[in-house]
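Reviewing the structure listed below.
With one protein chain removed, the remaining protein chains of the complex are shown where they sit.
For reference, chains read A, B and C in written order, and residue numbers begin at 1 within each chain.
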Amino acid sequence: MAFSAGLSVVFHGVAFAMVLYLISVGLSVTMGMMGFVNLAHGVFAMAGGYVMTSLMNRYGVPLPLALGAAAAAVALASLPIERLLYRWLYGGDELDQVLLTMGLVFMSGATAQYLCGALQQPLRLPPGLNGGLHLGFGEVPAYDALLIASGAALVTVLWLGIERSRFGAKIRAAVDNLRMAQSVGIDTSRLFGLTFALGSGLAALGGGLGASLITITPGYALDNLVYFLIVVAIGGLGNIRGPFLAALLVGVADSTCKYLVPQFGAFLIYAMTMAILLWRPRGLFGRA
Amino acid sequence: MSRALFGSAVALVAAAVALSPATVMAQTVKIGVINSYSGFVAQAADEMQKGMDLYVKEHEKDLPAGVKLDLIKRDDTSKPDVGKRLAQELIARDHVNLLAGVILSPVAAAVAPLTAEGRVPFVITNAAGVAIPRLSPYVVRVSFTLWQEGYPIGKWAAQQGWKTAYTSVTDFIAGHDAEAAFTKGFTDGGGKIIGADRFPPANPDFTPFIQRVKDAKPDVAFLWVPAQEQAVAIMKAVKDLGLREAGINITSTQDLLPDEQLPIIGDAAIGLVTSGNYSVDAKRPANTAFLAAWKRAYGDKAIADFFSVDGWDGMAMIFDLIKATKGDFTTDQAMAFFKTWKGPNSPRGPIAIDPATRDIVQNIYIRKVEKIDGKLADVEIQTIPMVKDPWKELNPAK
Amino acid sequence: MAAPRSVRARVAGIAAAPDSGAAAVEAFARRHRFRPYEALPWLAALAAYFLFPGYLPLASQILATILFALSADLVLGYAGIVTLGQAAFFGAGAYTAGLLAAHGWGEPITGLLAAAVTAAAIGFLSGLVILRSTGLSLLMQTLVVAAMLGEAANKASAITGGDDGLQGMQVWPLFGHFEFGLYGRTAFFYCFAVLFLCWLAVRRIVHSGFGRSLTGIRENVGRMHAIGAPVMRRRLVAYTISAALAGISGALVAQTTGFVGLDSLGLERSGTVLIMLIIGGVGRLYGAFIGVPLYMVAQDRFSSIEPVYWYFWIGLLMVLLVTFARGGVLGLVDRLRIWGGKRR
Partner (left out) sequence: MSLPALETRGLSKSFGALTVANAIDFRLDLGARRALIGPNGAGKTSFVNLVTGVLPPSAGRIFVNGADVTALPQAARVKRGLVRTFQITQLCPRLNVIENVTLAVCERRGLGGNLWRPAGRHRAAIEEAYALLEQMGLAEEALRPVATLAYGRQRLTEIAVALGLAPKVLLLDEPAAGVPSGESGRIIDAIEQLPAEIALLIIDHDMDLVFRLARRITVLVQGRVLVEGPPAEIAADPRVRQVYLGERAAR
């Protein structure tokens, strides 16, 4: 019992971590590459959740299709936003960036409540995904299993893409040294746009997949901001792997701590963040 | 040099433009409605407001000739100090005859003392913090207290022959109330509490806590969260971990199961037993009429819940006062009227105000979620008539 | 060598070509003198008192919040410490004053002082730990400090009243015979006076040698190290002072509303004050006086016109400000003046 209990808790932590990572990785890159403090990043995750759930609930679109559509839609929508609002502030005063992105958070929250009401969006899962799933080592929630599987798949694709593709090479170059990247003739403004869209799309995936873990409400972007920021700060700015480890750490530590010492549930995650940042101010994978 | 000069001017102008005094209508009953339209309980606020507005819409015609109603709605943004300031302004600036509304106990607790100072009646249509009416002689509550619901369900659980219970509640005052009430009820009934957890108010993830319950293998688990999206999250964890398949019964107050959340929680809710003062599936003529009006006003999609009915009844009480006094009443007359008010046909059954505590007396229903022709319904399986708030009887005012 | 030059300056003043050197020294030496326009915010506040007597509670909260924003400006605008945890000190001050008033000591002024001391102590201790880092790391650490305090206050509900907020505050009349009444006149003048005194102090500090070196630290830390400035100590001092001011502002709100809630320690409060400050303009001592009224009045109006979706309009206001008035209102005013100068 104790074993399978601990197992399901850790398993759940990993599932939560997958969602956190998908949402946060884009934020890490935008902050690292464009040096942009994008407090509105959660908005894209929220948008993803809304699009997906309403496609499923109103038009009965199957989950995978709705998820893909949501990601694509959000990625596309993010392009004009980046062009019209964000790009002017690149390399500018981070406080202006804070003001802009917080403004967007407020507006999106109000819009969401106006369109879909204050009630959270239900996620009606196909019957197969409800309840438990029997694996070799014991029974685990089926949806968590799906989260981990799809999350792992996405992560692999993303990493390979960044490692292998030309686009990925450009991104890495720009993160390492923007000036250098420009001087070798990379069209950074275009690169920024595409990277931003990619990050937003991933966030949308995370928001959609995680809709049952982090419920989709108008307050989404603000309520969960701290979690996203913690992951980015611990993981280290501007890299792809750091946030993954950070997300695992946060997800698993969070759920196991709550399981073992519920009375200190919230404290420990903060304490851990503090400790790590004091030990490695630039995060676990941050470049010194 | 004059940088700040221009700036200050801008601010001053902005203030001047914005603050042009509100016009006052003659011969009207002014009701200041303080509600949490934004913030983390916006959903509940919406339900409550719909209930209030619906009553006004349905019964405005019944008002005595010449009496106009002026509802001044203010958003406390779910923050006590804001709510307090709004109350202060409503009393001192808008000279309202009554204050009504308030979702959150902290806000109500912040507002209540002002009503004593400003001598304005304050009709609480939700905030369930058990001791609030004692903060001011002008507070009257038409909603409920958590003791009123938690104690009976504890008793009921014990009557089912369940010996051991595990409580798991949100770590803030309301949660503590619910926990204490259930514990008292269950132990009075001869049961034994074998574990009690409290989870952080901002908690995205309940699996670890539910796992603890599962490990402890109690006969019954009392799970309580404030009536918000958390209800869905915690029920998902219950389903994922197969808590009931493990032979653990689950009870709560209606906060775990607001009617509009029921379809969202889905089949996971089947068999769940809660105590509450209202469920849409109650078969009462008053309720049928209420729901008919609701559908007319808000369509089939919108689902009423106990917030809506509490708001509705609050307005009903205020309307009765206006009718009885032709809209012209002093604070003391109002309070005297409220203290003895009775609502024989509320959608939630007969209700009344207890003159001693100015708190609601009402039936508490034990409800069970069943699937009736393909649709989930929270069916009343037992009625505990005219329950007074047990806490005030256990802790008489000094 | 001072005398001859200033003499030359006077001569130069008459002569055709003014001596830029003396001018430089003079301009520099006069920078801390009071200018007429600095009276404006106070005149505006008094005007508001007479023009909108029904809005005194709002006015008092605006004054108290200006002080909060001023404290943020000291760390953010002068010491260059981007913080999302300023509410930690606001809340600490609020609870200090609140607990005193709830347990039999309702004397306002000593309450303020106690709040200042508590907040300063917390600022100093947390500063010792976190001020060594910079950037996002520092931001997160300030945030975490506030979050932990908030959790602690929620856990200690026996003392703080937890989520229901602190009950039963009895604030004594100011100087023994000015009641904090329902109409908030006393509250208004109380906040007005406290803000004024604190503003004088902050202004003094900003123009002091210490204040200048803070500006230097904000502009170029490496340079300040190289001229032998004890950067860490300077930052810590600034952080502590700012904490004390935030504590006072928290105590003001607690005493004038007679209530303290957990939200006084919340992230939202830290964020909002930052926003208000940025709207006004950072690092110029007057941003707080412009951003806070603008934001709070706008919020009050929007939310009474449109109780549910008001924050959409606030958000829009913020976005427009960034797109058209970067650097806040004062930044916009600057650019207008430069533009006007060019055209002349």
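By definition in this document, a contact is a pair of C-beta atoms (placed from the backbone, for glycine too) under 8 Å apart; a residue touches a chain by one contact, two chains touch by 3 or more.
Note that the structure is predicted; figures quoted are calculated from it, not measured.
A.B. asks: Who does the absent chain touch among those shown?
C.D. replies: So, taking every chain into account, the missing one touches C.
A.B. asks: Take the complete complex as the reference. Which residues in chain C touch the chain that isn't displayed?
C.D. replies: Where chain C meets the chain not shown: residues 1-2, 5, 20-21, 23-25, 27-33, 204-205, 207-213, 215-216, 219-220, 222-231, 233-234, 237.
Heads up, the rule we're going with is that only the chains that are shown with their structure count from here on.
A.B. asks: State, to the nearest whole Å, the distance from the C-alpha centre of chain A to the C-alpha centre of chain C.
C.D. replies: Whole-Å distance between the two chain centres: 34.
A.B. asks: Return the residues of chain A touching two or more other chains; collapse runs of consecutive numbers into ranges.
C.D. replies: Answer for chain A, listing residues that touch two or more other chains: 113, 266.
A.B. asks: Two-or-more-chain contact residues of chain C, please, as numbers and ranges.
C.D. replies: Those would be 151, 308, 310-311.
A.B. asks: Over in the complex, which chain B residues touch chain A? Could you list them?
C.D. replies: Per the stated touch rule, the residues are 38-40, 42-43, 45-46, 197-200, 202-205, 207-209, 211-212, 214-215, 229, 232-233, 236, 239-242, 260-261, 263-264, 266-268.
A.B. asks: Spell out the part of chain C that touches chain B in their complex, as residue ranges.
C.D. replies: Spelled out, the residues of chain C in touch with chain B are 35, 37-38, 40-41, 44, 47-48, 51-52, 54-58, 61, 151, 154-155, 157, 161-165, 167, 181-184, 253, 257-259, 261-264, 280-281, 284-286, 289-290, 293-294, 297-298, 300-301, 303-304, 307-308, 310-311, 329-330, 333-334, 336-337.
A.B. asks: Any idea which chain C residues touch chain A in the complex?
C.D. replies: 76, 82, 129-130, 132-134, 136-137, 139-141, 143-145, 147-148, 151, 267-268, 271, 274-275, 278-279, 282, 308-312, 314-319, 321-323, 326-327
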